[in-house]
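Omission of a single protein chain aside, the complex is shown with its protein chains in their original locations.
Naming follows writing order (A and B), and every chain is counted from residue 1.
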Amino acid sequence: MTSPAPLVAIRDLTAGYGGLTVLDNLSLDIAPGEFVAIVGPNGHGKSTLLKTISGLVSASRGSIKLAGVDITHKRPDRIVAAGIVHVPQGDLLFADMTVLENLLMGAYLPQAAAEARHRLEEVFALLPKLRDRQGQIASTLSGGERRMTGIGRGLMTGGKVLMLDEPSLGLAPILIDQIYELIDRLKASGRTIVLVEENAARIFERADRVCLLDNGRFVWSGGGAELMRRPELLETYLGG
Amino acid sequence: MDVVVQIVASGLTLGAMYAVSTVGLSLVYGSLNMLNMAHGAILTIGGYAAYAVSQQLGLPAAFGFLAAIVVGAFIGLLIFAATARPLLKSKNFETNVFIATIGVGAVLENVVLKLFGPYAKPQPLNIPGGVRIGAVLIPYQNIAIFGVAIAMMAIVAFRLQRSRAGRAIRATAQNREAAELMGVHVHGVYAQVLALSGALAAVSGVMISSLATLSPNMGGDPMLKAFIICVVAGLGNTYGAVAAAIVIGLLEAATQYLLGVRFGFALLLLLVIAVLIWRPAGFFGKARIVRL
Partner (left out) sequence: MSEARRDLFVGLILLACAAVAPLAFTDRYIVTQLTLFFIWAAVVTQWNLVLGIGGIFSLAQMALFACGAYGTAMLGYYLGWPLWLAMPASGLLAVVVSMLIGLACLRLRGPYVALLTLAIAQVIYLMIINDTECFTTDAGGCMPLFGGVRGIGRFGDLGFREMFGARFVIANYALAPALLVFAFTFSVIVIRGPLGLAFRALRDNPGYAMSRGVSRFRYQLWVFASSAFFTGLAGAVYAAQFKVVGPTIFSFTLLLFLLSMIVVGGMGSVWGPLVGAALLMLADEGFKEFQDWRALGMGLVLPLFVVLLPGGLVGLFKRKRTQKAPMTGGDRPIADRGRQENWRRPAEATRPRAQP
């Protein structure tokens, strides 16, 4: 897993809010095409990690490199332009815009705008419900539709790395199945994916690697199947 | 009937003028959560800039108008750089920027006072004459103001809806973090919005002073009215603000005619308080659910 140069290299990352430290000296390498899952108890930094990578939260120490280029203290819009797409927790849709406008907003960057029409068709193919709902105002969508719009919007941006923050949050199981089907297809197409999930069960067979984040530190990392065989870890950190 | 025509004519003119200055305020609040208390000062400076260019430099009126737009936009950028940007990371951004812009507004008004003196001056950008409808004379100036106002708002609306910059502004106003994640340079958006708001304020200053006179403190009342209009419509709702501006313009014309100028403002205020008691988020505003 470590022979090709890592696409994303995180070293000694420390970050937090105000005086409170949330991420404590984290290091992580992500290879191109790898599917990494970040799991762990709530409130321990999973979302913060993604936000620090995408630039919404500034790191107080450490470094983040994308394909060798240091992006640690760059502005979020520069980091997106460099190729990291962050689909945030809670969707954060543009409430007064339609589904279509939200999706097109995903292709705001010039390099994405050039491919917009093409990508839109791809997104509609992956998420047919969105094509039906494209004229609908985002604030009137159901939970599952919002989630799909959020993910679709992220796909419109393109990018080398796709980061998803709890895509199954608050959804009914049948919708979660659909989301994970989509994730499977994205992985199959060779995308590098970083997934934060509390619902660890579905991760184990899918992820190439699972990293357990507790109190701002990685306490364990390895294959999903391995984790299944360590009930004490599951017990302590993931509530069995 | 003549009375109605008179009131409608004045009301629409007033409403259009207010709408121009309100659009800028509403955009600034919508995207930045900022109440720009220097708005009135920019309005004043716009009027004086047009005066200086056409009266003192002797250039034709169009240059005066253009000068107002340029100066207004420039001051908007200045306000962004001096107050909004440094304060964005502070905890009480709304409060801090409110106070800071109060100060900036006072400074700007004083500069005008120093440069042009305290006495009222007539605004030369004026079109004499008018058209008759029935027994009522509607000045060409009013028609011109109305036309220009509608034109400017149409341009702004078009840019907001169709252009890339406009989409960035709308996205930032609706969800700043998400916009950043789409690759929008949020600070750039803020600067643009403040510049636009400044330009619009300056234009409305030219219009207002052309109907009344130029004086260094002419910006205070129109600014307050513009804010009130925004509040009634629901802070951040720009289209609603335009509609509210027209309605308030008509109401003001009506009360001025019926009760005299004195009670106009007081009545307006009572009306606003009544609306806010009934609809705390403003007429068209949405009660935002605060996520804890």
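Following the convention adopted for this analysis, contacts are C-beta pairs under 8 Å (C-beta built on N, C-alpha and C of every residue); 3 or more make two chains touch, one makes a residue touch a chain.
These numbers come from a predicted model, not from an experiment.
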item: Sole residue of B:61, B:99, B:157 or B:247 that reaches the chain not shown, by the stated touch rule; value: B:99
item: Omitted-chain contact residue, chosen from B:146, B:190 or B:227; value: B:227
item: Hidden-chain contact residue, picked from the options B:35, B:52, B:75 or B:241; value: B:35
item: Interface residues of chain B (partner: the chain not displayed); value: 29, 35, 82-83, 86-87, 90, 94-111, 114, 220-221, 224, 227-228, 231, 235, 262, 265-266, 269, 272-273, 276-277, 280, 290, 292
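By our rule, only the chains that are shown with their structure count from here on.
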item: Centre-to-centre distance between chain B and chain A (centres being mean Cα positions), rounded to whole Å; value: 42
item: Of chain B, residues touching chain A in the complex; value: 164, 167-168, 170-171, 174-175, 177-186
item: Touch list for chain A against partner chain B, complex; value: 54-56, 75-77, 80-81, 85-86, 88, 92-97, 101, 104-106, 108-109, 112-113, 153, 157
